[in-house]
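Working notes, structure below.
The complex appears here minus one protein chain, its other protein chains still in place.
Naming follows writing order (A, B and C), and every chain is counted from residue 1.
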Amino acid sequence: MRESISIVLSGEAGQGLQTVEEFLVETLTQETYVFSSKEVMSRVRGGNNSVEIRVSNQPIQALRYTIDVLFLFNDHALERLLPRLTPQTIIYGEAPFLKSVPSQYKTKEVAFLDLGKQAGNRLYENTAMFGYIAGMIGASVENAKAIITKRFNKRGEDIVTGNLKAFDLGYDLGRQDPDRPKELKPTHFSPKKALTGNDVLSMGAVAGGVNYVAAYPMSPGTTLMTLLEEKSRDFEILVEQAEDEIAALNMVLGAWYAGARALTTTSGGGFALMTEAVSLSGITETPAVIHVAQRPGPATGLPTRTEQADLNLVLYAGHGEFPRMIFAPGRLEDGVEVMSRAFYMADKYQIPVFVLSDQYWLESMSQVDALDFNPKYLESFVVETKRDYQRYAFDKSGISPRGVPGFGLGYVKVDSDEHDEAGGITESFTMRVSMQDKRLHKFDLMKKDIMEPLISGSTKHENLVLSWGSTYGVIEEALDTHPEWDLTHLHFIQVYPLPESLKDIISKAKTIQVIENNATGQFANLIQMTYGVKVNQRILKYNGEPYHIDELITKMEATHE
Amino acid sequence: MRESISIVLSGEAGQGLQTVEEFLVETLTQETYVFSSKEVMSRVRGGNNSVEIRVSNQPIQALRYTIDVLFLFNDHALERLLPRLTPQTIIYGEAPFLKSVPSQYKTKEVAFLDLGKQAGNRLYENTAMFGYIAGMIGASVENAKAIITKRFNKRGEDIVTGNLKAFDLGYDLGRQDPDRPKELKPTHFSPKKALTGNDVLSMGAVAGGVNYVAAYPMSPGTTLMTLLEEKSRDFEILVEQAEDEIAALNMVLGAWYAGARALTTTSGGGFALMTEAVSLSGITETPAVIHVAQRPGPATGLPTRTEQADLNLVLYAGHGEFPRMIFAPGRLEDGVEVMSRAFYMADKYQIPVFVLSDQYWLESMSQVDALDFNPKYLESFVVETKRDYQRYAFDKSGISPRGVPGFGLGYVKVDSDEHDEAGGITESFTMRVSMQDKRLHKFDLMKKDIMEPLISGSTKHENLVLSWGSTYGVIEEALDTHPEWDLTHLHFIQVYPLPESLKDIISKAKTIQVIENNATGQFANLIQMTYGVKVNQRILKYNGEPYHIDELITKMEATHE
Amino acid sequence: MSNFEFNHDIDMAWCPGCGNFPLRNILIKALTELQLDPTQVVFSSGIGQAAKMPQYVDASYFNGLHGRGLAVASAISAVNPKLTVIAEGGDGDMYGEGGNHLIHNIRRNPHLVHIVHNNMVYGLTKGQASPTSPIGLVTPLQLDGVYNQPINPMALALAMGATFVARGFSGDQEKTKELIKAAILHNGYAIIDIFHPCVTYNKVNTFAWYKSHTFWLDEAHPKTNKEAAMKLALDEERLACGILYQVEGKAYPQRHPFYQGNLTPFYQRKRDPKDIAKLFNKPKAHS
Partner (left out) sequence: MSNFEFNHDIDMAWCPGCGNFPLRNILIKALTELQLDPTQVVFSSGIGQAAKMPQYVDASYFNGLHGRGLAVASAISAVNPKLTVIAEGGDGDMYGEGGNHLIHNIRRNPHLVHIVHNNMVYGLTKGQASPTSPIGLVTPLQLDGVYNQPINPMALALAMGATFVARGFSGDQEKTKELIKAAILHNGYAIIDIFHPCVTYNKVNTFAWYKSHTFWLDEAHPKTNKEAAMKLALDEERLACGILYQVEGKAYPQRHPFYQGNLTPFYQRKRDPKDIAKLFNKPKAHS
């Protein structure tokens, strides 16, 4: 039976929540199933942020709303979390931090600061807390200590020793905690690696051959750029901070045109500024890979929170009509697959390809055993040009072979106006139609390269639950724990174009339910539009948080009454 | 019975096609039904442009592909029009211009230049041609002469006399032309006024209270701005050429915020740059009126031609989710109605409102008897603020009363971040939901202000033809001439949100056909998405031209076999 | 307490020690000392830590998009020329994303004050280079140090023909406050670039660095002399603070043919429905 504990750390930006999270997750990922995610305010210091670390005896990729164990980092760290407490929740912290806890809740004073000082420095208090939690849940001391040592090695022996001592002090106390939760150890388990969505996207980009990045900082899209800057020396990647998002995508197009594999990354607001250039990619048939990291809008909205409300924007960005492809990773490993595949598909079909993630997916840590890097995705479709090369030749393959300037004897003439085969401006009505048909015909060609959705649950295919992107883990857990609902889950990693193969399942289904992290049901609309069917029910959430498993089950139960 | 003659003038940019067109249409509109439209190349001088003037005994608002009478202005004016000739077409022009005409076609040499010279100046040649055509079709000499006189009055008596003489010389020849077409005089007719779409939109904007315009030139959106500059002194309109489209819409929002009724006008590519600011309008609940004049994309595409392919862009522009309204004028008079209504609705619901026109509709001349200006549309919803004013107060009307800074004792605090009632940044999950609900609730409120589609044709409502915007005239003519098809035509002037009242008709229909001037059927998709139905057939055209009546009938006939 | 002082209980979102705190004090003092009516003051800001300023001053504001504060401000002042309009934001906001509005609004000369908090870094997005970051500054996106020539906003404004060009420093509160007052009193566009340390992300351009690299202009500086101003602006070793340049000029309301001397706010201008009917009957202008 699936069981889990939800541990939450709450404090100010800058108080080290993330360090404790990383210690814990990296230790636990070697011995059990773990998932963690943070929610932070839009400020640099202060405020209130929290991290949830969920430990389970089964694979897990979802948060829980109610908290089992809560650690407070200061005296104002509780307020925002009050609704998530239950009579069972135990709240830990220094005595003064517990003062504000309403009397009906269980509290437990632990003097982490003192433990730190005992170990030699008040700065070790977070390590003591780590030790305490590790003790409570019975994590391996050996693993934990290895991680502490690795982390502090560069800072000298004293600091390592001090931190190890603080860990021990905490661990012993935690181990003796009479209220500590039942230990959840899976029966079979092989050590895993815990990574964030950002981590795997950056790996996927490298595996897709990225060698040029132009972007303008915007949360939560910036981290991917930062991680690629960190890899830029090892993998020969030119990273360029553009003056604005318009420049960023135009530069990415210039870079592909000149022979690079280029990426831009942004969020909805920054992407809105790129839409004209998306259209430019469309008519010039210049590939582009665009990472859009969703956060709640409209406009500035909630800059550090999560939502899936930019699907429409990405689907329809750009004036005029042209093909595109959109991926939205669900499982951690999808990040590598779709990001490297994006480069390949962009190059192959000469189209803009989107990776549509969200803050929650990007910044959560989950587990993988290993990652597959498909070497095919490095394959280049660029041709050496002959003297009579024509960029927009009507080729029997349906796609005009793409040369790059300086490689071969031809000229590569690319035009944003409607053009003839050579790339010169034309106003011929028939040429217009032929060129438009050539571009739109790629929709047909792309059919053989569409990723089918992940299908799970009931094989009856009568009552469908459709979803996309980051909601995968939480919906799977809900269905897994409620086989009696008899639902079939179709989860889309490729959200556009949608596969024709599903027409049957979808049009024959008795009921279709779509679960999304937005207010209007954008994917549900896409389903209606694509398959000409009616979606019976939309489960929606749009307060800036991802779904929590307990909340989702309640919402779904309500639909099964 | 409906009959028509199609007269086409073909020449270079700068050769005066438009003058002859205006003379003719202004004369004819006083005595019969007439419609005219031009197609021009994207250049300032040279190339080849043409104008079609269609005269009929019944109301008319459509072009015909085949030409009855063709006037060539130079020796390279025929080539592009060859496919539009029939054995009946008669081609007129100076001898050297006719040399290139293939022998199977009828030609008729007329020495317009000589006529001009005879009247005193070679420059009068176009007036002689006007006379010739007027003579051929039996237009009123009196009307024609009044128009000539009015036009040249300012330039002195000699020029008036010379032009009148040239007209007479031409008229006499035309009158005696044995091949001149049968005269088409309606039995009842009251003189009308001929105007372009641009004309009526500019009138509508004034009638909607426009007093601030910020825009960046882009065809075919610029003319509206130019016409408002021409009216700016009479109606106190501040016209500002912005540095780019991003500035334009941000300035329009600033202007509304400060108490103006502001408009921007652009085309798809320029609008793409405004999408971030559309989202800003959404979350700040700042009204905006945005005219998007469609032309074929993607990107630069065919800058001077027509298409209806930016519906998706306008529907989904902007990140995040918020309400909007979209109008697309069909009949000439719709231009006044929707443009003035746009200001009213923007102000009332505090949303972005779009007028989505296209090159064809904007630059065609058609007729009206009179125009209605609804004084209601000038009504302002701005309130004087009290000291404790809160811009985003939860009001029982569902809409937070909108104040402007400097008017009243309160502060008007407007925020692109998610905000509380006072307009301060918030990260409260519940406030987020309340504010998002308040904004999205306007969809419900707007229901009582939705313009129903124009319904015509069969009252059986079994086989529906759906369309929107500029295709109205041509589809009406097709149905009018083919009652045997038994089709019901639903033409949408408001394209978003769509009325719920139609759910019944649409879901009960046997077949649904959608006719659009684009390559993918964007409105058909919207219908599928909105009503959860399947559109059976899409009739599409996307070569840069509008539909021609003969061509549309052929296409529709093919679907009735 | 001044009118502009924010009396609500609010936790300002800046880091402890940030230069934005003294800037807020300066700003409120300047507005108060000029005895402006807060209902006639409007801020227009973009996004960034600097751009949060209007949240903490009691007056009207339009807190819009990153980079667009100046465009919005320009329209606000056009529509109600009687307001005191202040466009405020950071160096990334105003010189990076908003660069095009900067150059074209200088050309337009709207009647407003443009305050740029120059901490030489992107604060809110966590420390990337801004257009004013010095060469060599190591950031998460420039691990080997910034390599682009920083923008010189003073020289740029002078080259574009601005009529009020000034630089301040949050460490010199009294003098910087006087700059803000002078800018508000100036007829037309007035830019003040204000240095201030970002204690979290910029470890190079610290309080001490600004102190030792800046000096204040005294009465001897001929502030109507463009050449002299340009020379000071181009000196990137010794950074001049104060009003580098100020001349009289025609501001937007005197330039744009719309006004004809009539500065009535638009919300008070009403269109008479009777005039509209004339539209239809007016003869068409021919092209």
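Operating definition for what follows: a contact is a pair of C-beta atoms (placed from the backbone, for glycine too) under 8 Å apart; a residue touches a chain by one contact, two chains touch by 3 or more.
If you're wondering where the values come from, they're calculated on a predicted model, not measured in any experiment.
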Study note, to complete from the structure: Displayed chains in contact with the omitted chain are A, B, C
Exercise for review: From the listed residues A:5, A:85, A:260 or A:362, report the one that touches the chain absent from this view.
Suggested key: A:260
Point to revise | Touch with the omitted chain, as defined above, among A:45, A:122 or A:151 | key: A:151
Practice item. Can you work out which residue in B:46, B:96, B:398 or B:483 touches the chain that's missing from view? Key: B:46
Review point. Thinking of the whole complex, not just what is shown, which of A:55, A:90, A:206 or A:399 touches the missing chain?
Key: A:206
Point to revise | Interface with the unshown chain - residue positions in chain A | key: 18, 22, 150-151, 193, 195, 199, 203, 206-207, 209, 211-212, 214, 230-232, 234-240, 242-244, 246-247, 250-255, 257-260, 262, 276-277, 280, 284, 370-371, 373, 375, 378, 380, 382, 404-417, 423-425
Revision key, fill the gap. Per the touch rule stated above, chain B touches the missing chain via residues 41-47, 216-219, 222, 225-226, 229-230, 232, 239, 241, 243-244, 269, 299-300
Check your understanding: Footprint of the hidden chain on chain C, which residues?
Key -> 96-97, 99-100, 103-104, 106-109, 131, 143-145, 147-152, 155-156, 158-161, 226-227, 230-231, 233-234, 255-257
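Going forward, only the chains that are shown with their structure count from here on.
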Review point. Just how far, in Å, is the C-alpha centre of chain B from the one of chain A?
Key: 44
**Study point:** For chain C, residues contacting two or more additional chains
**Key:** 13, 47, 64-65
Review point. Going by the touch rule set out above, which residues of chain A reach two or more other chains?
Key: 41-42, 269, 299-300
